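Just one protein chain is left out here, and the rest sit where they should.
For subunit A:
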């Protein structure tokens, strides 16, 4: 697999905080098609890391390469969005146009693409995110989950290979959260998009293929979610918790009911229970 992002020995401190590092000696690389959850306590450096990957911040030490190039360079050339799509927490702050399809067209228009190409990309992005039927809607009249999918559609219209999301679900209702998470899983599965998302919901992290935990600016864990949640002392030390579903499975194992640890949703769990009967 091709390496799409390299972060080498990154350190960063904000200007106002000279003696305190927000990120310290972080080295991580990401392969094409990975689905990664970033977790960690408040203030542990997750957002800072993502900002460094997208050139919003420049490291004090170390470097970042996105598909072999410095994010700053890509940004200067206006090409960053064609490599990395970025989505934030608050759905209301990310929408620029009054109508759904216009909002999605905004990015490609700024790339000065031919009209035919813009139309094609808008259609593709709207269909991928399940918003095709809503394309004529006023963007303010969307639900939170729909707005977040619109933000993702806007990013996808630039055809990036990587999608970075900073707590994309934390302001959404349960249905909205589910919509966005399912979309991420689908984009990763079907479009082979590399996806890195930050979350404080451990049940969402459980559904990623790789979990990276930050702690005070350093990487405290990098591996599969199941391996992470099995390490109770580490999970506790980081102030994180075990998702309710995983707790339930652990209790069932104690009762000698052996549910495979690949189960990540209530539906899958019930499927297994009925099979065991």
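FYI, a contact is a pair of C-beta atoms (placed from the backbone, for glycine too) under 8 Å apart; a residue touches a chain by one contact, two chains touch by 3 or more; residues count from 1.
Keep this in mind: contacts and distances are computed from a predicted model.
Q: One chain of this complex is not shown here; going by its UniProt record, which of these names is it: "protein-glutamate methylesterase", "Cobalt ABC transporter ATP-binding protein", "Peptide/nickel transport system permease protein" or "4Fe-4S dicluster domain-containing protein"?
A: For the chain missing from the view, the UniProt record says "Cobalt ABC transporter ATP-binding protein".
Q: Since one chain has been left out of the picture, which residues of subunit A touch it in the full complex?
A: Subunit A touches the missing chain through residues 14, 16-17, 40-43, 47, 89-90, 143-145, 167, 170-178, 200, 202-203, 239-241, 243-245, 247-248, 251-252, 255, 257, 266-267, 269-270, 273-274, 276-277.
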